Structure formats: C-alpha cells, structure tokens
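All protein chains but one are shown at their positions in the complex.
For chain A:
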Amino acid sequence: MLQFMLLFSRQGKLRLQKWYVAHPDKQKKKITRELITTILARKPKMCSFLEWKDLKIVYKRYASLYFCCAIDQDDNELLTLEIIHRYVELLDKYFGSVCELDIIFNFEKAYFILDELLLGGEIQETSKKNVLKAIAAQDLLQEEETPQGFFEDHGLG
C-alpha cells in the first residue's frame, strides 16, 4: 500500500502531498523535509529506490518535478514506478503537456486526478480513459453549476 505521495520541485518546494496514513502535521513536515533533502542529494544516475526507516521510497524525476512515493517493505517497486508514470501520463493528458506551473495553479485538479487513480493508497483504476472520463464528467458538472461569468462578476475571472 502506498503510504504517501509527494511532489516537489528541484528547489525542494513541496508541490503536492497526499497522505494515505494519518500523521500529525508536525510529523508530516518532518518526513517531508527529510525525504526532500535525501532525494535531492542523490545523483541522477542513481537508482530510484531507497530504504528509509521501515519504508521503501520510490521516486522519479520528471522535468523539474520529483514524484516520490513511500511503500511498504514487501511492495513492488516497479509497480510503484508504474503508478507514478501513470499519474504523470494522466496529468499530461489532462493539462496537455503538463509542466510544474500547471500543478501549482491547478493543484486541486491534480488532486482530483490523483484521487481517481488511487484511493486509500491502492490503485483504483488502471484505465487512463476511465479516469479522464470521470474527471471530465465532474468538471462538466461543475461548469453547469457555475453560471456563466460567475467568477468574472466577483472579480475572480
């Protein structure tokens, strides 16, 4: 089971975090800080796995973003890489050649996509098509609810 997933930039800025096991905020911050420094210190030619406490960390760098997952001891590392890759593919499809800025400005979308892909730390839907379909349907629902020019009227557009 995935314990948590972190996205952070090359500068060490956390871009997205999803915790599937409850931790107090303080500990979350501590774990994040520790992991970011360890991973950023690794050289590009090194392999993407490391053992960290009683967890295994699987990370991968896409452009300037690091995707990092923590899994149990007996989980499959390659499968986790697959999941990360799948998520990136989904983001890419949804945003259209995704970049870090997309995730910064539309973080909630990134979360929604992740929630359709994973639930409770387990892979929920392996089909890209289905995930995107579900997201599109929900976005549509949202659009229908929001009257035209709603945000513009409130100076948010």
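Just a few scattered comments:
Rule of thumb we're sticking to: a residue touches a chain if its C-beta (ideal position, glycine included) is under 8 Å from a C-beta of that chain, and two chains touch if they have at least 3 such contacts; residues count from 1.
FYI, contacts and distances are computed from a predicted model.
Missing chain, UniProt protein name, picked from "Phosphatidylinositol glycan anchor biosynthesis class U protein", "Parkin coregulated gene protein homolog", "Proteasome subunit beta" or "AP-3 complex subunit delta-1-like": "AP-3 complex subunit delta-1-like".
Residues 1, 14, 17-20, 22-25, 43-50, 60, 63-64, 74-79, 81-82, 84-85, 108, 111-112, 115, 119-120, 122-130, 134, 137-138, 141-142, 145-146 of chain A touch the missing chain (whole complex, contact as defined above).
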